[in-house]
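What follows is a single structure, and I will ask about it in a moment.
The complex appears here minus one protein chain, its other protein chains still in place.
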Amino acid sequence: MELYEGSLDVKAIFSRWLDEEATSNYGAYIPFVGTIRAEDGIEALSFDIYEPVLLKWFDAWQEKAVALGAVVKMAHSVGDVPVHTSSYVSAVFSPKRRVALELIDLFVEDFKTNAPIWKYDVKQGKRIYAADRSTPMDGAGLLS
Amino acid sequence: MELYEGSLDVKAIFSRWLDEEATSNYGAYIPFVGTIRAEDGIEALSFDIYEPVLLKWFDAWQEKAVALGAVVKMAHSVGDVPVHTSSYVSAVFSPKRRVALELIDLFVEDFKTNAPIWKYDVKQGKRIYAADRSTPMDGAGLLS
Amino acid sequence: MVKVEFLGPIAKPPIEIEALTLIDVAAKLKEDASLTTWLDKCAVALNDTMVNDLSITLKEGDKISILPPVCGG
Partner (left out) sequence: MVKVEFLGPIAKPPIEIEALTLIDVAAKLKEDASLTTWLDKCAVALNDTMVNDLSITLKEGDKISILPPVCGG
């Protein structure tokens, strides 16, 4: 789990992860790279992260991955990330392709729902919470 | 569609594809990297490819991808590829993550069934057809 | 006393309140009009572990985090 101020150096992250597992005998490596799209006149997206809960969320996924003989990795940006640069890379390494293809899908989708990260559009220098694209986490409404 | 003699330079391919689509406004980039596992005492795998049919297979996938607003890319090795090096990289770029996650799965699975590529184990310098891991293509048995 | 912190876009400073369970916390937070639109969409962590049970007994110094809807990536 890696957090960075601003845009990710996607090539460096991809390459380092490849090197880290170069002799682990995994047959499949599937990264997912998320890049900021230019839309609705935004200059950038900006992110807040609550790191303690993110780390627990990630560790729980790592346990699931290891139980399948696989491993997961993740990097995310904190703060502003300009359009056409990347804020998110996650990856699965696994001996077999089916496990890798299924795990990257579940990992990315659960990330979207349950990773404690808040997204803001940046327009004319102002940060606007992306309420319409945000999802209540599992268990939301407990105090209502 | 790119074919190379021997192992793929995965980092260079990943980075070049990223650069090629740097301003295409895709939000999701999912590569699949296939690496030769050390197992059953093999030194390498070796590949034969029938390029004319592979190109048509790939072009048909590119059409499907474009219809979904996405694009696919692929690189594969010809000849011997030593263990712990990579023989196959494919990728999907798409505006949205669901399309990308579903397309990479379908693309890789159809590749395994219908790309005209033959795999051999290399043991003590000898090439042995991987018959037990090979799959008859769609329409097999037409002449039997 | 337990500490309640509001994460991300809620943009509200942390508060300290008396509470024996999350039921007490819920009652207290419902008194705050600025939270009305948030509470039904927010998840809750106790000492950085996500929780789903209002009856958990709280102890002095516990940290309760209020997590609004998320959108990483």
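In order of appearance the chains are A, B and C, and numbering begins at 1 in each one.
Keep in mind that, in the parts below, a residue touches a chain if its C-beta (ideal position, glycine included) is under 8 Å from a C-beta of that chain, and two chains touch if they have at least 3 such contacts.
Given the structure is predicted, the values throughout are model-derived calculations rather than measurements.
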When the whole complex is taken into account, which chains on show are touched by the absent chain?
B
Take the complete complex as the reference. Which residues in subunit B touch the chain that isn't displayed?
34, 47-50, 52-53, 56, 76, 87-88, 108, 111-120, 129-131, 133-144
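Just so it is clear, only the chains that are shown with their structure count from here on.
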On a CA-centroid basis, which chain has its centre farthest from subunit C's?
B
Distance between subunit A and subunit C based on Cα centroids, please, to the nearest Å.
25
Subunit B to subunit C: how many Å between their CA centres?
49
Note the residues in subunit B that touch 2 or more other chains, in rising order.
97
Touching two or more other chains in subunit C are residues 73
